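With one protein chain withheld, the remaining protein chains of the complex are depicted in position.
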Amino acid sequence: MSGALLQLDGVSRRFGGVRAVDAVDLTVAKGEILGLIGPNGSGKSTIVNLVCGLLPLSGGRIRFEGRDLAAQPPHRRVAAGIARTFQNIRLFGQLTVWQNLWVAQCAPTERSVRRFAARWLGGQRNTREAIGEPLEFSGLAAKRDQLAANLSFGEQRRLELARALAARPKLLLLDEPAAGMNATEIAELDERIRRIRDRGVTVVLIEHQMELVMSVTDRVAVLNFGRKIAEGSPGEIQSHPQVREAYLGAGGAP
Amino acid sequence: MDFYLGLAQTLGVHALLGLSAYIVLLTGQVTMAQAGFFAIGAYVAGMLTVIAGWHIVPALAAGSLVTALVACAIAFPALRVRGLMLVVATIAFGEAVRLFFFNFDYQVWRGEIQVGPLGGEGFRQIRYFPEHGWSTLEVMLFIWGWVALALAALWWTDRSRTGAVLRAVGEDEIAAQSVGVNLTAVKVSAMTAAGAIAGLGGGLYAHYTTHIEQGSFTLVLATFAIAYPILGGLSSVFGTLAAVLFVQGFLVEGLRFLGDWRNLLFGALIVLAMNLRPRGLLDAATATRLKRLFAGPGGAR
Partner (left out) sequence: MSALELVQAVCDGLLFGATYAVIGIGFTLIFGVMHKLNMAYAAASLAGAYASLLVLHFVHAPALVVFVLAGAAAGVFGLIVYLCCFRFIPLAAPLAPLMATIGMLMLIDESIVQLTEGMPLPYPVLFDDVMLYLGELTFRGDLLLVFGVGLACMGLMLFLLYRTRLGLATRAVAQQSMAAQLCGVRLTRLNALTFALTGLFGGIAGAMIGASVGTLSPLLMLPVTIKGLIVAVIGGLGSIPGAIAAGLLVGAFENLFQFLRGVTERDIYVMLLLFVFLVLRPGGIFAAGRGRD
């Protein structure tokens, strides 16, 4: 498929006898915001881990930009353009905000020796521009020398997002970014996700906050017990009988 | 005076040991391999100056290079085991190296005597420095020249992206992978660099003591090697240096009057230190406080 950025064909993941993900087909078109919802344990985070290469496939194929990701290790997938955030924030707590972004700063092509040297041996001056952008975007510029562990929860979430963006991804997988946020923060997050898409990044949003999902996504796919049970526009999903049955709603007005 | 110069030489070589362990510990790998690297560097550099008649600098470089290659080679299988299994694997490596040299003979005739390693007897007559008229002071300065180089290199690394990446790997491998860090490359590189530094230290050690034997490269030495960065705290290379000065300078020398009971005290002191300051003498909190103290009010980075 020409417009597909990410394609999952019959993707499965088994843990012993448990089928965490069961023959899921999913297509993510370039430039869209796809929502991935489902009850706890339905396999959403597992799919993210499979796409990112942290877990091996038990079956099926994952294609990114038309190419099979096969057994590519996680760091290669990041270089190819896939980035993610974690459900439980996984920042480098003992590193500063700046350093967290610095580690992620990964140019898609690093062929030249000069750029290689600059990246690995250079002090902070060399990479100021490249990190400056995600730093500004996260609104944490004033706190760039603070240890990540000392940030507030909301700031940490913003840093996590900025760090994923610092890797200059084409596809961004957000794993429950709104968890623990209040309404104001969710509205800000909504705005941020739209701005990310406007810059040409495709977004897959895993969330339980239905208002956010309904508001910001173009399409939604629903998982239950590792299988995809529905797919369509937010409105279609809301009134889908199987979805209602599987997923006795977490908020959201009909 | 000569006594203090000798002490300074020991401090320098131990500093290299500590720095070697420091860089690996940053990546979260606990390694007991430093004594083994030290031994390889010592024997190789020694054999090159004594048997092959090389000049000291290329001999040191070659010893360091060989050690780095060995370190690189064992880093790969070491990747397959994590955490505490790595401790055991590196202990076994260190012991294997020691036992290897215990059984290693390579002697040649130099005039009327035989020189070269002789198994359990060790490797005597590593007399490059005396034969070329180096004074104790010159040797000490030579050693510390290398230490300064290593310190500078590691300090600079700490401030660069490489330092941040090393620490990121040490903190959270999964997160590091997920932002594009090649774990294998980082861990193997760290171990290789550590091998180079420890190998250099070993070569210097062989030449200033003029006599090395397998009994010098034991688990105890490997313990000292990781004790320095752990005691000194991993936030800064200078913590390791401070720990070396404290342990070797103050404890080893200052408590020399205790004679044999000294080793006993070490063990007890380590246990005490770990209970009182589990994050090391110069942990992140202390380091920050020190920075603020020296930077003064309104001080910036």
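Chains here go by letter, A and B, matching the order in which they are written, and residues are numbered from 1 within each.
In the analysis below, a residue touches a chain if its C-beta (ideal position, glycine included) is under 8 Å from a C-beta of that chain, and two chains touch if they have at least 3 such contacts.
Everything numeric here is computed off the predicted structure, so don't read it as measured data.
Chemist: Using the touch definition given at the top, which of the shown chains does the missing chain touch?
Modeler: The chain that is not shown is in contact with B.
Chemist: Sort through B:57, B:137, B:185 or B:220 and give me the one touching the missing partner chain.
Modeler: B:220
Chemist: Which of B:1, B:84 or B:113 sits in contact with the chain that's absent?
Modeler: Selected residue, touching the omitted chain: B:84.
Chemist: What residues on subunit B make contact with the chain left out of this view?
Modeler: On the side of subunit B, residues 25, 30, 77-78, 80-85, 87-89, 91-93, 95-96, 99-100, 102-103, 120, 218-220, 223, 226-227, 230, 260-261, 263-264, 266-271, 273-275, 278-279 touch the unshown chain.
As a convention for this text, only the chains that are shown with their structure count from here on.
Chemist: Quick check: how many Å separate the C-alpha centres of subunit A and subunit B?
Modeler: 42
Chemist: Once bound in the complex, which stretches of subunit A touch subunit B?
Modeler: Going through subunit A, the ones touching subunit B are 52-54, 73-75, 78-79, 83-84, 86, 90-95, 99-100, 102-106, 119-124, 127, 145, 147, 163-164, 166-167.
Chemist: Enumerate the contact residues on subunit B facing subunit A in the complex.
Modeler: Residues 156, 159-162, 164-165, 167-168, 171-172, 174-183, 284, 301.
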